[in-house]
Structure formats: C-alpha cells, structure tokens
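Just one protein chain is left out here, and the rest sit where they should.
Coming up: chain A.
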Amino acid sequence: MATIAGTLLRSLGKVSMTVSRAAPAALQGVSKCLPSNTTCNTPVWTPLLTIVRHRYYADKVARGSCLRHYGYKDTLHTRGLLPHMVHRTRLPVPLYRPKNSWNEKRALFGQNDYIDILGNGTLKPTDVTYSVPSWLRGFKGNEYQMLLRKKKIHGKHMAHLRPTKYLEMNKRIKWLYRYLNQKTRDYYWHRA
C-alpha cells in the first residue's frame, strides 16, 4: 500500500515538474481577482508554485519506530510470564506443604462440645477445654478484664515465681484503669 502510494506520488511529482517546464510563455497564474476597471493592459507574471514532496511514508516505515527515552534504563519487566526473571534468577516460590487434615487434633476436633447434652449433665463444655489457658476458660473480655482475671486466679503464683511479670502486669492494670476511667469515653471500652 505504501509503495503504491509512493509510486503514485512520485509520478504526480514528475507530472507537475514536466508541466512547470512545459509552458514558460503561457499566461500562468493571471490573477482573476482584480476588478475590471483596474485591469492592466500588460499581463503580470506570478510564479507558479508547485509543492514537491520528498518525504514518503514508505521511507518512514523503513526507518523504523522513533527511539524514545534514549539513555533511560527501565527497571520494569515489560515482557515474559510471571514470575519475572530478575537478573536471570527466578523469584522464590515457597514449597507447597499441605496440612494433614486427618492428624489426631484435626480428626477429633470438636469432641466433647456437647457433653452437657449427651453426657450425664455433670460436665459442661467449658470444663473440658484443656487447650485453652486455665484463666480464660469460658471467659470473654477486653484486656483490662482479662488482666484482672489473670491476677485473681494466678496472682499469688506470679508474685512468688514471676515477680517481674507480676510487676509489669500490675503497672498495666493501673494504667488501663486510669485510661479507661479518666481519659476515654465508654465507647472506647471495646478497644482497650
């Protein structure tokens, strides 16, 4: 297509060149816009301008696309499949390790949750939750309530055997008491 257009334009150019050379003596470009009362007796010569193209689309295509962002090093990867090839090495993909959904803990999950219904009624599910820390069985509360409960249940043990931890816990309890009761409104209760 480009070549056809190129040849057509070249041939037109050649025609225009031949026309411009062919009739030097003829009245060319006599201006018709002049009014009749001011017409001169002698004709005015105005040069005929022919536009000659020297740039052809085919040549543009042959040159190729324009070089843009010269000297710029693009650190993105614009081609290829994931994972990207970074300096010829693949990105680390973790090894797939499926969990054993039938190990003892998972196979028997939920056992004894209905012991108060299906047993003889003396045991409740909160009595048999051995995986839960002892001061948290059957309990839900915010941090302040949880620390108070921990102190109530394990305070003596901690004071005797974990003095630093006990001290830190007491400091936290005092701080939380002040914060919750003197620094914030009640609707922050759940966050603390």
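By definition in this document, a contact is a pair of C-beta atoms (placed from the backbone, for glycine too) under 8 Å apart; a residue touches a chain by one contact, two chains touch by 3 or more; residues count from 1.
Going forward, contacts and distances are computed from a predicted model.
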- Tell me the UniProt name of the left-out chain, picking from "Cell division cycle-associated protein 4 isoform X2", "Non-structural maintenance of chromosomes element 1 homolog", "Distal membrane-arm assembly complex protein 2" or "Large ribosomal subunit protein uL4m". "Large ribosomal subunit protein uL4m"
- Message: Considering the complete complex, identify which of A:Pro43, A:Gly119 or A:Pro163 is in touch with the unshown chain.
- Response: A:Gly119
- Touching the missing chain, which residues of chain A? 100, 102-104, 107-115, 117-119, 124-126, 129, 131-133, 136-141, 143, 146, 168, 191
